[in-house]
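With one protein chain removed, the remaining protein chains of the complex are shown where they sit.
After this line comes subunit A, so read on.
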Amino acid sequence: MTETMIRVECLEAHYGLGQALHDLDMHVGKECVAVMGRNGVGKTTLARVLMGLDPPQATGSVELLGQSVLGWPPYRIARLGVGYVPQGRRLFPSLSVDEHLQLNSRKGPTGEHWSTSRVFELFPSLGRRRKAYGDQISGGERSMLAIGRALVTNPGCLILDEPTEGLAPAVVEDVALSLKELSREGVAVLLIEQNVRAATLAADRAYFMSEGRIVHETVDGESMSDEATLGRYLGVSV
């Protein structure tokens, strides 16, 4: 947990005249860290800036796996060993389950540990839909495939944007526990979540965002499902 895999410093991002991220600092080692906050606080923008997508003008520093990647094209960041599960999964309707995985299979920073067959071991129901196309599988399977196609790149860090959105509670638990397992295997996992249960199950600690800023960071031993914290930053009660 000593090695920092994701290091963000003084990150600011703008869309045109609007500022989406303010003076953001965060760091993630070989652990699972949740980013929580309500809709529209800049969580997705943060993920997109990290991936080099559609760059809103961003300044500051973003270091992924030891490389300063601000300004890199997305495919280069992905090739560096950054797995990305976008919001809404964004599977390819013209590709089968198998093709999604084959297209992404490569040796990454964590070796060749994750193969197509290992993904099917982790998500057995996906293995039964290998020939189905991206728009023909269920919501749970979509989420599994989106995570699976990030895994077969054997990423050094994994950025997930609400991977449990719209999933049944039992599936949420499965996904969360497999993310926790991944972080134990040495992958840095940045989990953007609104689902408190998923975040508490998977993550070791959490950042809370509001209006483009990090407003709270859980300290050692502090529960991220603490009622006062959640009430203050998410406006929810559990």
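Points to keep in mind about this one:
Here, contacts are C-beta pairs under 8 Å (C-beta built on N, C-alpha and C of every residue); 3 or more make two chains touch, one makes a residue touch a chain; residues count from 1.
Here, contacts and distances are computed from a predicted model.
The protein name that UniProt records for the chain not on display, among "Thiolase family protein", "Branched-chain amino acid transport system permease protein", "Glutamyl-tRNA(Gln) amidotransferase subunit A" or "Cytochrome c maturation protein CcmE", is "Branched-chain amino acid transport system permease protein".
Per the touch definition above, the residue from A:Pro86, A:Pro109, A:Pro163 or A:Gly212 contacting the chain not shown is A:Pro86.
When the full complex is taken into account, the listed residue touching the unshown chain is A:Glu99, out of A:Asp25, A:Glu99 or A:Glu165. Where subunit A meets the missing chain, the touching residues are 51, 53-54, 73-75, 77-79, 84, 86, 90, 92-95, 99, 102-104, 106, 134, 149-150, 153.
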